[in-house]
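One protein chain omitted, others in place.
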Amino acid sequence: MDYTKQIQEIASKLFAEEKIDIFIGYRQNAFDDNQVPILVTVPADVPNLIFTDKSVLNLTNYLKFEHTRNKRVGIVVKGCDSRALNMLLTESQVKRENLYVIGINCTGVLNEKGEKAQNCLECVMPDAVVYDEMIGTPSGKKEYSVNVDVKELAAKGLVERGEYFQEIFENCIRCNACRHSCPLCYCTKCCIDQESAVLYNGSNTPSSAFHALMTWSLHLAGRCVDCRNCEKACPSHLPLHLLHKQNEMVIYENFQQHLAGMEKDDRGAFYKYSMKDPDDFIM
Amino acid sequence: MARVGVFTCFCGANIADFVDVPRVVEETRKIREVRCSIEYKYMCSDPGQQMIRDAIVQQRLTSVVVAACSPRMHEKTFRKALSDAGMNPYLLEVANIREHSSWVHQKDKKAATDKAIDLIRMAVAKSIANEQLYEISVPVTKRALVIGGGIAGIQAALDIADARIPVTLVEKSPSIGGRMAQLDETFPTLDCSQCILTPKMVDVASHPYIELIPYSEVIELDGFVGNYKAKIRKKASYVNFANCTGCGACWQKCPVKVPNEYNMNIDKRKAIYTPFPQAVPNKPVIDAAHCTMLLKGKCGICAKVCEKGAIDFKMQDEIIEREIGAVVVATGYDLWDPKPYEEYGVGRYKDIITSLEFERMVSANGPTGGVPQRPSDGKVPKTVVFIKCIGSRDEAKGIEYCSKICCMYTAKHAILLHHKVHDSHAYIFYMDIRAAGKGYEEFVKKAQVDTAATYLRGRVSKIYKKGDKLMVRGEDAQIGQLVEVEADLVVLATAIIAPKDNPNLARLLGISYDKYGYLSEAHPKLRPVETAKAGIFLAGCTQAPKDIPDTVAQASACAAKVCGLFSGDTMKKDPMVSKVNTEFCSGCQNCVTVCPYGAIVTEEIPMGHGSKEMRVVSKVNEGVCQGCGSCVAICRSMAINLSGFTDPQIINEIVAI
Amino acid sequence: MNFSVFETDKNGLQKFYEETIAKNETYAPVEKFGKYDYKKVSALPECDPDSPISLTMSVKPLFFPRSSKIMKYEENREGTIITETDEDPLAGKRVILGVKHCDARGLQVLDRVYKWDYIDADYQKRRENSVIISTRCNKADVNCFCTSLDYDVENSDAHDIRIINGLNEKIYIQAVTEKGEDLLKGVPGLQFSVCSSEVAGEESAKHFKAFDSSFRLKMNYKEVNEKLQNSFDSPEFDPASKNCISCNTCAFICPTCHCFKITDEKIKDTGIRYKSYDSCNNGYFTLMAGGHNPRPVKYRRWRQRAMHKFVYYKERFGVNLCVGCGHCAISCPVNISIFDVVNQVV
Amino acid sequence: MEQLLVPALCKIDKIIEETPDVLTYRLIFKDPEMFGKFKWLPGQFVEFSLLGRGECTFCISSSVTRPGYFDCSIKKAGVVTADIHTMLDEGMDVGIRGPYGNWFPVDDIKGKNLLFVGGGIGLAPLRSLIQYCIDNRNDYKDFTILYGARTSKDLCYKEEIEEWKNNPTLKVILTIDKPEETWKENVGVVPKILEEVVKPAIENTKVITCGPPIMIKYTLLSLDKLGFAPKDVITTLEMKMQCGLGKCGRCNIGSTYVCKDGPVFTYEQLKALPDEF
Partner (left out) sequence: METEVKETKGQVVSAENPGIVAPADWQPVIMGILCNWCSYAGSDLTGTSRIQYPPNIRIIRVPCSSRVDPWFIIKSLQTSADGVLISGCHPGDCHYISGNYYARRRFLVTKKLLNFVGYHENRIQFSWVSAAEGPKFAKVVAKVTEDIKKLGPLHKYKKENLK
């Protein structure tokens, strides 16, 4: 998967036609094979744009910052990113008319080890669902499968599973990078940081980390698109996807196979309901 | 400054017997914010309230916790006490130590006391986060909607309209009148049902403050008390009422015959029909399910004979919208179908009929001209067996409850039978005779003595045919022997059930209903007329089976409630509504989605102080908000909070124990 | 004063570590989820003193914990009681293995702020009671530039014992301070051959040369200090910080960042006051109650971060706050390096 | 235990309602020994703990020359201050750390004419200095106090101002922003009154000013216009602070720690700081 050329062409064209003020894409990191985001504002920077199977980050995260606010933005989105974009559009965080979206029909990106990333192996929608222009051949919606790690953990006993998660909460350093790197965490002030709420847990104790991560994952339940920006950002390398994938699984299996961001105007599983929702867990 | 007063009630012995109140007082006094902790025999009594008022002033309290009965009971009382002392009434919290502690842990005083202390602790913690709230006033649309044109609806509509409040009366069938119009004479006075009902029906039609919309249904109700918006579907009648004079030429000439539901299908009516001669409005409608013109495009005789040209086969359903302030629901009742009583041969033997069928037969305007006849051969029955509690009080086949009126109308039927067929004899199988009511017991006596009806206590086990007679076999429990009666006709006193549409209607109105489908009142004793949704009231059998006097009384009560509601131009509303903190609102508008009342709208505010850039935030329409808190729980940034149940209040409660 | 120097090989070092762990309360990098963090260990296999710098958290939390209790208090009707019952879990005598040079240097830098004016007794105690055994990396990570900064680790007391990986496959264990000497002496059964400090010094210098040449990044910090001083109004801060997502990670894992916040957690009548990390990259860091915020936008916060690292701290305490460890660049979700930012501005 | 950050406990002796949103808390140390240790000069601040909610920085608004207690005047501005107002009652305990920061140069201004310019809650630190100077009246020459607020309700320390007015050695000028029916004194914003009514003499005068940022901004301009040298204008700076010890990094302006090197600065010093406050 190498769409560098196409993206550069489109970006040049957009700048030439003055359709955009800023283009969000990937750039080769200077010293290793990783890619970093680049916010192109002048056509001269367009040649720095790149897109390969190392273009892992979800760039829609940049739509929540002041640099792109009320600007006309060109952006590159893969399947999962486009679902996040869908969420942002639905939740009125960006205006569609301000965006020029280059949708990638993604064949999966690689992790640090050069293997296909886990979320790409389990990806349900590799094709961009929102786009103005499409690159690559669509491969269509894939079968949903339960995350292997979730499956493995769920098969373990309660105590063992509890101990595993205890490690996670103990190793969390409460830097909140997960939250900041999540495109869907755009709140003006996160509830976990609100001193007015008696919720406030400023300390870095396992109980606080537990509280923060639980609240966070529940706020993303039915909205998370599994781009794993959070996991990539975590300085402690915590397997944060477990929480999201667990919620996703419960939601998929119980709420009409709901998956976040697949359609516009779908606000996520918690913002609608069905009479047929399971009731057997309630006395 | 948090200065909390705790007032613990003994509730006579109700609390004091099972909760160690002195210990409660002692423990609560230790709470840091508590400035005074006082106990009294009856906190809700005047001296009790005076203690609260005094303490508020003397101790400069900032909030008050009353530990007593359920807040659903006396919250209002104590709020009033607070206001009287010059304190904002919403600084009150009630700790429910009666229903939630003393009454349910009567065997363990220590545990009950511990729990009471914890409950008070929670209430104190919550009260510290209480804010001063002020009642919201909402403008009122002074028009009532009455759903159902039976005696309940008629009475309610007339009473409201007499107070010069406009009423829209919606009736499903072509005429108002309801069940009462089908009755012959009414117990216990045996006055003619039509004679007392018809004048009222005419009043409805001619009342300047009543808008009658027959042959229609309410299909949507939006809004909130004082400001509802109703959508009514007026079914196509295919007759232009404005032109129709009600001459009747059309239905006389109509060739299509259809079972007549007014007469319990004993005889036939036409495809274009008025339900009964005294119908109001006395205009025919076309039964689209049977009219050959509408079904096959052939016929059209009625149109030809109508001199006024009132027939309009192209007529469509019409949606009428009305802005209203209150709703009276009076949808009446249905009758239970006795089919499950197979051992009686229901369905097999034509001569087993239901009470209402009998009622129609004995009615002067009924299908048989007021003389009962056997459906099988048209003979006048001499021996009639009445069986009560068909479906009622029968968990196995029917329903658990007593239908309340069967005892009385069966007695009435025995008397009517005697009037119509002098040489007849009535046998009545019964379980109990329930004749509580003014003149009721006397009425039953009259049936037993004057008409010499034979009352047999016991259930009928079997009915079988013997020649052209029906053999009714049952037990006379009083003598403990089997009896068998050779009957010409068997009349089943079938149970009253809730209209099958009630659950749908309840959902549409946003009110609740019980497991039988009856609409639920707000409180079984103290608020039997209101529903839990403000501005919606219940009259008649839609709430529970009842007789005509009770129905009329409840209908008038509804009218009084509606008039009370409309007594001012604005209405006071609880301030427990959501509020948006625009500082934190990120404008995702999820709250707009989940609000069941459409109470949340969006507005644009500047990005920062004096900034020209705008951002979208949510805004709550206080008048519309009902305070459910759905928006609060889904707001991720905690930008929205529900006054009275804010996040800090609840979290204070959670961490207080 | 001359301290002991021993010469040994890999096995000998292992043995030394084992003995140290057995005799002392020891902290060392422990792997969890692919990342190393300094934790208490009871046996050598639990940890890896030679953990790669790019996967290792800094040693700072052992001296300035991510969260520490300031106090615990109880409130009742009569008033408040501050209960100082909890011991500082980090105050005891302990040994820290596998400290990187940049980290050790970071502690030296941190010392200055904690010794300035009000003396933070807890920090001092933790410092005094810790014996730091440091190892210089063999090879620099792509993001490292520690040798470019005021790198005087070689002959300073940033560490108490240093392990020198000789290019000749030999390993030298050298005590640098008295604490280190005491520890070395207190580990019995070490049959290492004594070696002169000159030899060790030479080997160290050779190793340093090889190490120094493995750096991708080089910085002339004096020039940076000078130029940055006048760059407060530089327009370059904005583009340089454009990619930043204000996630705070850099500050949390930085060995010298020392901003903190004080927060209370109170349940019922008992409260705990915590001192926990905070970051100047956090938009709410300087937000005042009335709504005024001196650093409301990203570039101002980045300016503060860069200037603090290379100008403000130096003005006050004479050294750069940045030690060139590259932790921030490694952990940054979008690979921003303070090196790049500073160079872009300068 | 982070000993440095552990507060001393004080009992709230009295709560005085100054304005609808400003309360003055009169505090007494629970440990009598603390009275000996706790010495402050006007302009210094304390870290005030509402236990369970956190710390806030407030200046001490009374003078050490009136011993046995000290005052903190707290305006409801954010969530913590709102909680302080709602949760604290007389007799309750609060935590106090301090005193921190520098102080008004009480020695340098000896023998000078003093002009105090205050606005709103900004009178709090000035009150400490005014009390100090009144109690050492002989050390200083002429006193002028110009104090303004948005409305007459928002004027703090009303009783004390009455006392000052009755003190023949003080000149007190009050102003409010907009006219009110019963208001008999000046109407207009502080800088305007400063220029038009007070018209201070420049010679041998030190100006001490404190108030909301917007007032400070225009007052400094007015003082410039009147010809005051920046070194003769002293103000206090409001900055988010947390530790008060020069450690936590919040109050950094350049290499200056406001909590250590401030909060009292001369206009001259302020001009030299990076523009980030």
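Which chain is which? They are A, B, C and D, in the order written, and residues in each are numbered from 1.
Here is the rule we go by: contacts are C-beta pairs under 8 Å (C-beta built on N, C-alpha and C of every residue); 3 or more make two chains touch, one makes a residue touch a chain.
This structure is a prediction, so every number in the text was calculated from the model and none was measured.
Shown chains touched by the missing chain in the whole complex: A, B, C.
Touch with the chain omitted from the figure is made, among A:Y100, A:Y186 or A:F270, by A:F270. From the set B:D108, B:E343, B:D377 or B:D468, the residue in touch with the chain omitted from the display is B:D108, counting the whole complex. Among C:A22, C:A43, C:I119 or C:I267, only C:I267 touches the chain that is left out of the view.
The chain not shown here is touched by just one of B:M1, B:L119 or B:A157, and that residue is B:L119.
Hidden from this view is one chain, which touches subunit B at 70-73, 96, 98-101, 103-108, 111-112, 114-115, 118-119, 122, 503, 507, 510, 512-514, 520, 532-533, 576, 594, 596, 626-630, 632-634, 642, 645, 647, 650-651, 653-655, 657.
Subunit A residues in contact with the hidden partner, per the touch definition given at the top, are 150, 153-159, 161-163, 165-166, 169, 199, 205-207, 210-211, 214-215, 217-218, 221-222, 242-243, 246-247, 250-251, 254-255, 269-271, 273-275, 277-279, 281-283. Residues of subunit C in touch with the missing chain: 72, 265-268, 270-272.
Keep in mind that, in the parts below, only the chains that are shown with their structure count from here on.
When the partners of subunit B are compared with those of subunit C, the chains appearing in both lists are A, D. Chain closest to the overall centre, judged by the mean of its C-alpha atoms against the mean of all protein C-alpha atoms: A.
Ranking every chain by how far its Cα centroid lies from the centroid of subunit D, the top place goes to B.
Looking at A-C alongside B-D, one finds more C-beta pairs in contact between the chains of A-C. Centroid to centroid, with C-alpha atoms defining each point, subunit B and subunit D lie 66 Å apart. Multi-chain contact residues, meaning those touching two or more other chains, occur in subunit B at positions 32, 655. Shared interface positions of subunit D, defined as residues touching 2 or more other chains, are 53-54, 79-80, 92. Within the complex formed with subunit A, the residues of subunit B that make contact are 583-590, 593-594, 613, 616, 634, 636-639, 647-648, 651-652, 655. By the touch criterion given at the top, residues 1-3, 32-33, 35, 62, 128 of subunit B touch subunit D in their complex. By the touch criterion given at the top, residues 68-71, 73, 75, 79-80, 82, 84, 86, 88, 113-114, 116-122, 232, 258-264, 266, 271, 273, 275, 278, 280, 285-290, 292, 294-295, 300, 304, 307-308, 311-313, 315-316 of subunit C touch subunit D in their complex.
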